[in-house]
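Removed: one protein chain of the complex. Kept in place: all other protein chains.
After this line comes chain A, so read on.
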Amino acid sequence: MSRVLVGVKRVIDYAVKIRVKPDHSGVVTDGVKHSMNPFCEIAVEEAVKLKEKKFIKEVVAVSCGPTQVTETIRTALAMGCDRGIHVEVSGKDYEAMGPLQIAKIFAALAKKEEASLVILGKQAIDDDCNQTGQMTAALLDWPQGTFASEVTIDGEKVKVVREIDGGLETIKISMPAVLTADLRLNTPRYATLPNIMKAKKKKIANMKPADLGVDMVSRVEVLRVDEPPTRLAGVKVETVDDLVAKLKANGTI
């Protein structure tokens, strides 16, 4: 068991209220605070913990996108990853990039780096797709342990407890495998200042999708982005009687 690849995505920070562009071509991202996707933080934490428990020797953080994503890779390095890989994608390719293209990149990297595990976040909080892990596993023909809330390495197999609709499910999958991290898998650590300084010295390799033989053509087009139907303003009520009257007037009861 030598190497784990962890995917990290740079997304608009979860606390930011997003705005749709006036031309409906997308969401405003310029000048808006970005950070690491919360599920990716959990994925990084799990990989680093596996390394601390000596199940694996090296954790490689990977991100796809323009130059700014190197900040996200540095955060992963500060959390304990050993080195990073920045797959440069920018301009129209970046705008059209979706989970299928990312999965192809990760599959190619997993083979190139001879990874035993690929750990990704369950979903990105911008597109809410919840697809990349499953597709990466398919392209590699590896098993998938998705929505993981507990991961235990057991020899050449991984026992994964998964969060499903009715509760929890336990599966055992052989390695190499792809795991996707759900919310309760762990609590990600804060990067301490000494680790942030150490991270500056860690290596981030640069490459392009073409170097990995990946075709970035996407056959999905975003036609338009809209705001959800406008809601009416809320009303504060002071007594239960008022509440009942308002609910009746509203037609709810």
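Side notes on the structure shown:
Definition applied: contacts are C-beta pairs under 8 Å (C-beta built on N, C-alpha and C of every residue); 3 or more make two chains touch, one makes a residue touch a chain; residues count from 1.
Following the convention adopted for this analysis, contacts and distances are computed from a predicted model.
Only one of "Lysosomal dipeptide transporter MFSD1", "Ribosomal protein L11 methyltransferase-like protein", "Electron transfer flavoprotein subunit alpha" or "Coatomer subunit delta" fits the UniProt record of the hidden chain, and that name is "Electron transfer flavoprotein subunit alpha".
Checked against the full complex, the one of A:Met36, A:Val69, A:Val118 or A:Met135 touching the unshown chain is A:Met135. In the complete complex, the hidden chain is touched by one of A:Asp23, A:Glu114 or A:Asp165, namely A:Asp165. Summary of contacts with the chain left out: across A:Leu193, A:Ala210 or A:Val235, the touching residue is A:Val235.
Where chain A meets the missing chain, the touching residues are 12, 14, 17-18, 20, 27, 39, 98-100, 103, 122-123, 125-131, 134-139, 142-144, 146-147, 149, 159, 162-174, 182-184, 218-228, 230-241, 243-244, 246-248, 250, 252-253.
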